[in-house]
Every structure is written in C-alpha cells, then in structure tokens.
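Of the protein chains in this complex, all but one are displayed in their positions.
Moving on, here comes subunit A:
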Amino acid sequence: MNRGPFIFIGVLIIVSLSWAFTLVKPIQEAGRLSPQGLGTDRVPTLLPGLASQGKEIYQEQGCVNCHTQQTIGIVGSDIAREWATRQSMPLDYIEQTPVLTGTNRVGPDLANVGERRTDANWHYLHFYNPQITSPGSNMPSFAFLYEVREIIGEPSNRALELPAEYRPEPGYEVVPSREADALVAYMLGLSQAYEIEAAPTPEKLAYK
C-alpha cells in the first residue's frame, strides 16, 4: 500500500474488470443488432430528413433533461397512461447516435409522442407557449423558434392561429422558423408503435 504503482495497478484492475464485465460483455452479447424487415415494415422505422434535423434541435435545447424516450413496461404506469403498448427494447434505438433515452421526467415520456399527438398545429402552439395547450405546465416557452413579423400584403398561410391573449399586436403575425418545423416533424416522427416479439407487456407478464 506504500507505493504508487500498487495503487495504480489495483485501481486499474478493478475499474477494468468493471468495464469489461458491465460494458464490453453486454455490448458483445446484445450490441450488434440489425434492423428487421424492409420498407414500411422496417423495424425500427426511419426518421424523415426534416425530423432528423429536429432531433438536433431537441439535443441543442437540452429537452432530454426533462423528457425521457423510454417506456417502462413491467412496473410503473406508462402503459396504463397509454404512453405506449409495450416496453421499449434495445432494437428501438439501434440507429440513434447519440441516443436520447434520458433520465428525468419533469414532463411526459416522448418515445411515442408521434402516436399520441398527431396534430402538427398542437405542437406548433405548444412550443410557442405551452400554456396555450397545457395550462399550468412548467415547460418553458420556445417562442424564440418563431418569428414575429409585420404583415405585408396577405398574411402568411403558415401563421399560427393563436388565442386572443397570446396574439401579437394587430398587424403582426407569428410564423414558425425552420427549426420549429424540424422540431415538430421530429415530434410527429417519434414512435415505437410496431411490434417487437420479445418486448415485455403487462399481458405477457400477467402472472406477476
């Protein structure tokens, strides 16, 4: 215990064992999955181009700090909440780098938000000011992803239809930026609504 090298070797062995046993081994066993099926039956489904850009906005804004993208199937109430019909599986994430499973749920889980909230307009209003669609929510407004501009000539057909108290002053309109478009496309594209045989569901585990 009196020499540096002894402590170095001891720590190196312990941390390396932990690394080899809990990281390298499971990756070798289960970390080389490939997608199944083709075309519309492909599992996992692919994100459209604009939605992939939305994933970058999601990462930039740190959405992962409040929202997970993983369904817990065996315990908890995710399925009772109708957030999903089955537990998330490693296969769902094989094309995600970086992966956004998240660790905190200040807000709801988003693994299947594209299935629950299918209306793009709802998302546009929600990002502009969450109080419009979810009064009392503590999600911050992402109004900086929108442009408030003067109406010159005809109003834009993309302008948000805001309730009276959230409208800008007369003669102005709120138009989503490309980033807002991408983020909404990402939300609409988030889905794990395909079957994976091995995935646990409450029915399969009814004996529990």
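We take it that contacts are C-beta pairs under 8 Å (C-beta built on N, C-alpha and C of every residue); 3 or more make two chains touch, one makes a residue touch a chain; residues count from 1.
One rule holds in what follows: contacts and distances are computed from a predicted model.
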item: Among "3-oxoacyl-[acyl-carrier-protein] synthase 2", "Lipopolysaccharide export system ATP-binding protein LptB", "ABC transporter permease" or "Cbb3-type cytochrome c oxidase subunit I", UniProt-listed name of the chain not shown; value: "Cbb3-type cytochrome c oxidase subunit I"
item: Which of A:L47, A:C63, A:L160 or A:L183 contacts the chain that the document leaves out; value: A:C63
item: Residue ranges of subunit A at the interface with the undisplayed chain; value: 1-4, 6-8, 10-12, 14-19, 21-23, 26-27, 29-33, 59-66, 68, 70, 72, 74-77, 80-81, 87-90, 92-108, 130, 134-144
